[in-house]
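Here the complex is missing a single protein chain, while all its other protein chains stay put.
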């Protein structure tokens, strides 16, 4: 049987508080650069996370990946750590990073790359939808 | 010409941080009652607000209400005060209220009732969607 | 067997051009009142139409109304007349009416009330969504 | 403090197989009446269930109902029994009922009315969305 | 005039029953591997199918492909065969395949590749959304 590759995407959701600012800058400079997003008292979003995994369709199961397993990994490595949390102060994988959606996508990629590899699959894309008008995609380096 | 009544709904959106807790209770009791929502370091949501106004369809314009005007009122009395803010500490109309979606709906009703009346219309419903799975409706007392 | 009443809603869609203006008023007055919607060269929308019918659940079929039949009626009396048309100049049931969403809802109610009655059902609500932010509901007089 | 009533809605989802037919009728009559939905080999849907509960906003919590509790009840009495099941043959609360969306709404109402009452709340509406174009609402008798 | 390539996507929908299982395995092994999806009495979904075609924008029409023609082909080769059917037992192009979303995407690709070629276009992607949280993409071999 010949090789057939497909892409499987799982959506998970989380709600988190954040603030975008550089501590090296004063409040005014932060406000100028980041606008309302720099509010020192935080704001928050419902984030939608789309994790895309790529691999061969296994003849025995018809699956690229067991989506229950994929969901479990995303919950363990990402959702349980960030849902209903403050992204700037409580989430280990965001430590030392500016809390932008781009950096969040990279950080989630780094969290998930190894566990997805251990399933024998390749992580293909992390997409994060912050609002209905804005989203970011990261495909690794 | 006879009277025809219709309902017009405008959706606006805001993102805010919040925390549900009673200061009279300790952290453990708050957690037991409010779960993850009581997180002392805040979390947040993208809220969808649906404001429904009821009134006669005016023969001269075909409108119950000019939706641009309605949108402007909602922005002035609600969105500008709460968007990208901390609902517990920065929003005047939430002062002294537990930051539940129910209380938020009542508070927004109170903010909008008078201005909508001044347009010669009646506020009919405030609906707030906190996540894709949860929403609250308030129709006044 | 006792009486059980339920509400069944069918969504249909149409795309149409329109312009909101009063011919008694000059271009400037129309622009002031109706803004961009008064553009003399037309604009248009994808409209979503929700038709809600109310009635007893028939024991023989488990239906309030056969949704295929309901859909057929909506297509015959509304969609075929307005889809990919100019609402102001080509749609008989909008003749002599300002092309507002409110008036459109009333006109569609008038189109559908009799045919729904002939099915032995009662028309309950016409809801029209003009954009993702604006919708109108009409429940008859 | 005076009484304030609000409506809280929780959405849950399930996927199920079904077939609409009367066993008293032959295949042809069933097909004529129910069309493709009568297919003897089953078909299925992703159902969205919206459960609306009505009650006073409790001053101590700001809640009409604890939405986690409501979700748990819906899962126990409805979702766990019907998700990934055959609605006609495996779901106790659909036994002896034609598997229409209307009957499903009534059956789910009957499942949930008592447990919601035991929370000290009133069940207000069961809404079931079968496809993006069709939904049913039931408000009890 | 120089060459301009674009991608056109048509969405169609179908509802079908299915079951994921290997007949070589007993019920327990199937359940372990496929969970609720292996239920012997079937379950079902509303599937969304996105067919993406790639090609030059024709100067005479401004189209890559006439979307009405594309829709007609998808209906003839896919929707009419699978909508309101049992995917495991009634759909010729799924015969002998495990009824996973991945295999369904490949089978639909195989159904559509030739007819799309006959339009002078190239099939680019088959995307199938099984639930709001899970989807699969297949780009051919």
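So that you can tell them apart, the chains are marked A, B, C, D and E in the order they are listed, and the count of residues begins at 1 in each.
Definition applied: a contact is a pair of C-beta atoms (placed from the backbone, for glycine too) under 8 Å apart; a residue touches a chain by one contact, two chains touch by 3 or more.
Note that the structure is a prediction, hence the values are computed from the model and not measured.
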item	value
Touched by the hidden chain, restricted to displayed chains	A, C, E
Among A:79, A:98 or A:119, the residue in touch with the chain that has been omitted	A:98
Residues of subunit C (touch criterion as defined above) contacting the omitted chain	13, 15-18, 36-37, 39, 41-46, 83-86, 89-90, 131-132
Sites on subunit E contacted by the missing partner chain, in the whole complex	2-12, 57, 60-64, 67-68, 71
Residues from subunit A at the interface with the omitted partner, ascending	20, 22, 33-35, 97-103, 105-106, 132-139, 141
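The rule we apply is simple: only the chains that are shown with their structure count from here on.
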item	value
Copy pair subunit A, subunit B: interface residue numbering same or different (half cut)	same
Chain pair among A-B, D-E or B-C whose interface repeats that of C-D, sharing over half of the contact pairs by residue number	B-C
Gap in Å, rounded to a whole number, between the CA centres of subunit C and subunit A	42
Centroid distance [mean C-alpha coordinates] between subunit E and subunit D, Å	29
Per-residue overlap in subunit D, given as positions that touch at least 2 other chains	132
Touching pairs among all chains present in the structure	A-B, A-E, B-C, B-D, C-D, D-E
